[in-house]
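Here's a slice of the assembly, chains where they normally sit.
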Amino acid sequence: MAKVISNEYLGENMYILKVSGIFKGKMGQFYMLRAWENYPLLSRPISIHDIGEDYISFLYKVVGKGTKILSELKPFDEIKLEGPYGNGFKEVDGKIALVGGGIGIAPLYLAAKTLKNVDVYMGFRKKAVLEDKFKKYSNEVNITVGRNITDILDVNKYDYILTCGPEIMMKKIVAMAKGTNTKVYVSIENKMACGVGACLVCTCKTKQGNKKTCKDGPVFLGEEVLFDE
Amino acid sequence: MMSNLEVEFSSLKFKNPVVMASGTFGFGKEYCEIYDIEKLGGICSKGLTLNKKNGNDGVRIHETASGMMNSVGLENPGIEGFVKNELNYFKNLDLIKIVNIGGATIEDYVKSIEIISREDIDMIELNISCPNVKEGGMAFGIKDSIAREVIKEARNATKLPLVVKLSPNAEDIVKMAVVCEEEGADGISLVNTFKAMAIDIRKRKSIFKNTYAGLSGPAIKPIALRMVHEVCKNVTIPVMGMGGIVNYEDAIEFIMAGATCIQIGTANFINPRIGLEIIAGIEKFMKEENVKSLDEIRGIV
């Protein structure tokens, strides 16, 4: 049981939840969150957005029952966190772009903080958020609103692209990088139950066969992933 | 005293009645990173088939009111893959080690059982919920006449303690249990998941590629408990009861209904340390109620 420090509304149904305590975790890893007893049944996987000596924070979007309950948390309320789970982003070196679509920007902040000197690309439907926060740890922050972020991304400029967001966006980026020297890492979102690799419900199909999104991922090399259809 | 949690199940002695259910605990390795799983009574492996299986395509999980549906489709490394890559770790665990076996034909079942019987494990759990290919996909777990065949052959194929895992979709669960006993099974475990459905009304399609999927979790507990009770009243071999157990109170209910061991599946996803908490809860209950051995309350209802 950990205690909520704050739960700030950012607009566009997005919140930043800050929880007090000493937590482990690196960029791209996630925790299973639970701020309820037995209903809904499953805990919810949420990426680490930021982490410090005495806190951890999560950026999340309200899309259903679980995230709704998260959004109602107030300072001093209790929450259960299990993790950190998953492999996280690799500590790559070179020219790096972080590309996020919508709530997919969540894990990229810790990535920016960790990797430094990155270029950030963020695509939003209606309104940009956290632009200034990201600027602190990046060379440039490029934003689209209501337009595909892939429209303004030149994959050839980068050695590495770390991306998280709608599958269609990540798929596009992988396709754009095909035949180039750019390596794309994608963070896959699949529904999860155990979060630790025991139940096999979160399968990500790859050229190497079935992988567990929770344990072998959520970060995969883009070219390895067999996206749907 | 931990010792009074001990239970005898056929020829085996469990430290305590708490066993992790097949398919929800992998082969133990993952949870081992979280806590000392050797405190558990036992674990059932993920269901193994003769040959490696990649499992089902499409969505594999869907949450329901107090339950979840899964359509993993028995993804597993195959018996040989298990023996080669997983067994070494598995067999060295200090608890009762149960290997869960699935199959689509009697021949597959028998071959799998023969291979695994050479290895250093404690018990086989025969999952008869899989489709019987010969009978046109009708599951072995539905009709007792079909189940009888596979149980008979499985019994002949091994000297290891054999537990048959029943499907709640069986036409007559009590009859099924009686058939298990008649064919020499050492025990029965129940229930597996309930055949269920969910529809995505915007896409106008079933959530699952296979149309149906298996329901587990607290939602099914009242039905599972009834089935365990009915079965326990009608056989003399020991029973492992499961279906929606999420706390020690639930576990005690199953024991009072007649179960010797209880299995925990979906609850592992609510809380990875649930096994330990349930063991502690049972112990606390026994102290409070002055119960020295679970034999005193087993089947009391």
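For reference, chains read A and B in written order, and residue numbers begin at 1 within each chain.
Everything that follows uses one rule, which is that contacts are C-beta pairs under 8 Å (C-beta built on N, C-alpha and C of every residue); 3 or more make two chains touch, one makes a residue touch a chain.
Note that the structure is predicted; figures quoted are calculated from it, not measured.
Counted over the whole structure file, the protein chains come in the copy numbers A x2, B x2.
We adopt the following convention: only the chains that are shown with their structure count from here on.
One finds 35 Å separating the Cα centroids of chain A and chain B. Within the complex formed with chain B, the chain A residues making contact are 34, 38-43, 80, 82, 191-203, 209-210, 215. The touching residues of chain B, when paired with chain A in their complex, are 23-26, 30-31, 33-34, 46, 54-55, 59-64, 66-68, 70, 72, 75, 217-218, 246, 266, 268-272.
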